[in-house]
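A single protein chain has been omitted; all remaining protein chains appear in their positions.
Coming up: subunit A.
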Amino acid sequence: MIKARGLARRFSARGRTVDAVRGVDIDVADGELVGFLGPNGAGKTTTLRMLTTLLRPTAGEASVGGCDLLADPVGVRRNIGYVAQGGGTGPGFTVAEEIELQGRLYGMSVPAVRARIAELAERLDLAGMEKRYAATLSGGQRRRLDVALGLVHTPRLVFLDEPTTGLDPQSRANLWEHIRALRAEHGVTVFLTTHYLDEADSLCDRILVIDNGEIVAEGSPDSLKERVSGDAASIVVPAGSVGAAAEIAGRLPGAHDVSTVDTTVRFRVPRGDTAMPELLRALDSEGITMTAMQVHRPTLDDVFLTLTGRTLRDAERKEPADVA
């Protein structure tokens, strides 16, 4: 459905050049749900704008929805839907007017698009708001309208640039549900970007991790997490026995990265669930009572940390101030 090779984009403005995307290869199969994960300024939007014919790549080539990006941009446009990060609703128009116009621009007939408005309003919780001006919608309602505009012509391939930013948990869950249904019922291929690790994790078959314009890893959420060596475990012990506990933990098979903070001992271990009972017994036999314990499976944040040496949140904080 998408096949890109060496796609790159360099921006030059006022003597400064920014390599926003540095030659990425992307393959997305029919019916796949792929997530594009990366910190602010990583090049997600730029990549999407190239794949949707909105921005000319400075290098590379791609075929999207069966049409060549450079040779047949109109063919690409016919086959895709796109929801921009910043949305695209005119404040002075009503919900129904906006959806109708978008459907008509995609070549739909008036009756077809009217029927579709009712369907989308129902699906995206916009029912009853058809006559309201976009300017009067709340941020989340407007975001759902943006999504409706991108889906109005039932495209086979949709690009969603941070579709759930600004949505409350309930609407987020609804939209996830809708995205899953698109794929399950209509075989739609979805390519979305996100900041949210849980979103990428629970929604996507496959994740591409992008940092600084390059794809640094890809795979299913689980396979990515396997790259992180083991689960993160921590135990809390009485102040006097922290050193001894750390030593015991370090003797567990495969344990590593042992560290202590106050009365907490942290370490990584391949299988946290089976290692913990063992540790409990070992501590017991030394007369150390554990007061609390925690094990968690690696998160995508851990993946990002392993891959780039920074956490996603760090990467965002260190983002230069002039990046829009």
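One rule holds for everything that comes next: a contact is a pair of C-beta atoms (placed from the backbone, for glycine too) under 8 Å apart; a residue touches a chain by one contact, two chains touch by 3 or more; residues count from 1.
Rule of thumb we're sticking to: contacts and distances are computed from a predicted model.
Undergrad: One chain isn't displayed here; going by UniProt, is it "Sulfite reductase, putative", "Acetolactate synthase", "Transport permease protein" or "Carbon monoxide dehydrogenase"?
TA: According to UniProt, the chain not displayed is called "Transport permease protein".
Undergrad: For the chain not shown, which residue from A:G87, A:P163 or A:G230 touches it across the whole complex?
TA: Only one listed residue reaches the unshown chain, and that is A:G87.
Undergrad: Can you list where subunit A touches the absent chain?
TA: The list for subunit A reads 50, 52-57, 69-70, 73-74, 76-78, 80, 82, 84, 86-93, 97, 101-102, 104-107, 149.
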